[in-house]
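Removed: one protein chain of the complex. Kept in place: all other protein chains.
Up next, chain A:
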Amino acid sequence: MTALPRLSTVLLAAITTLVAVLLYSPLAVPIVSSFFTIAHGNVDWSSPTLATYVALAENHDILAALRTTLIVGVCTVVLSVVSGTLLALYYHSRRSGRSLLQFIIFLPFLMPPIISGLALLIFFREIGLERSLLTVVIGHTVFVLAIVYRTVLMRLQSMSRTLVEASYDLGATSWQTFWRIVLPNLSSAMVGGAILAFALSFDETMITILVTGTQSTLPVRLWAMMRLGFSPDINALVALILMFTVLLCVLAARFLIPRQVATERT
């Protein structure tokens, strides 16, 4: 009776390991090669070096692109969190037009990015808005809005209706109820949504290429570099982006698991 479960556990572990190795080993290559020189397909393990990172730090184009990416990311996060939260509150209050609204919010996220990007491009041209960082921010916001909206709405729907009722019952006004009860209970969902929005904005490429002016964001820059050939500092850049993305995912998970679980452990 005990042999069979043990055998299956071992098998399961082996399969899991194999899948993980197959899926993730390509990701390890740029990290390894950002620290070691590779010649004729062989890694030279003897001389670890940070040369690729130094080269990266001296590449002004990349630094400028990084700055642009951060500016766009922060603006997108602020815009999408504020509007996504307001839209979720509107949907939750059961006013009219809510299903149509939800459909419109999800549309740009579900459509192929090239379609969203072209639609935006045509729209900006029609209203005479020059392509710039502003158009990039608008494009990103339209794209990530659904994620923030969905995250906040789910928290709102899992929040007991009696919390709001209890607040009124204890004499609070609607304003006090919103600031003291509703918003604090949404805050971790908002932070989680913000991190996801930032991560999405950080590596959004297709829409950005279409609606940006002269400035390029990091993924767009990377794209351009790739076309010219493979330089070692790309390895360093990919390694950095990879680490940063992992960090964001860990953070987002932290904020999005329910508070109850977190506090009951203490």
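Just so it is clear, a residue touches a chain if its C-beta (ideal position, glycine included) is under 8 Å from a C-beta of that chain, and two chains touch if they have at least 3 such contacts; residues count from 1.
One rule holds in what follows: contacts and distances are computed from a predicted model.
> Which protein name, taken from UniProt, belongs to the chain you can't see among "SCP2 domain-containing protein", "Dehydrogenase", "PqqD family protein" or "Spermidine/putrescine transport system ATP-binding protein"?
Going by UniProt, the chain not displayed is called "Spermidine/putrescine transport system ATP-binding protein".
> Tell me which of A:L163, A:M226 or A:C249 is the one touching the absent chain.
Of all options in A:L163, A:M226 or A:C249, contact with the hidden chain holds for A:L163.
> Among A:S8, A:Q157, A:T173 or A:T245, single out the residue that touches the unshown chain.
Residue touching the absent chain, from the options given: A:T173.
> Sort through A:T37, A:S132, A:N185 or A:T205 and give me the one touching the missing partner chain.
Missing-chain contact among the listed residues: A:N185.
> Tell me, which residues in chain A touch the chain that this view leaves out?
160, 162-163, 165-173, 176, 180-181, 184-185, 259-260, 263-264, 266
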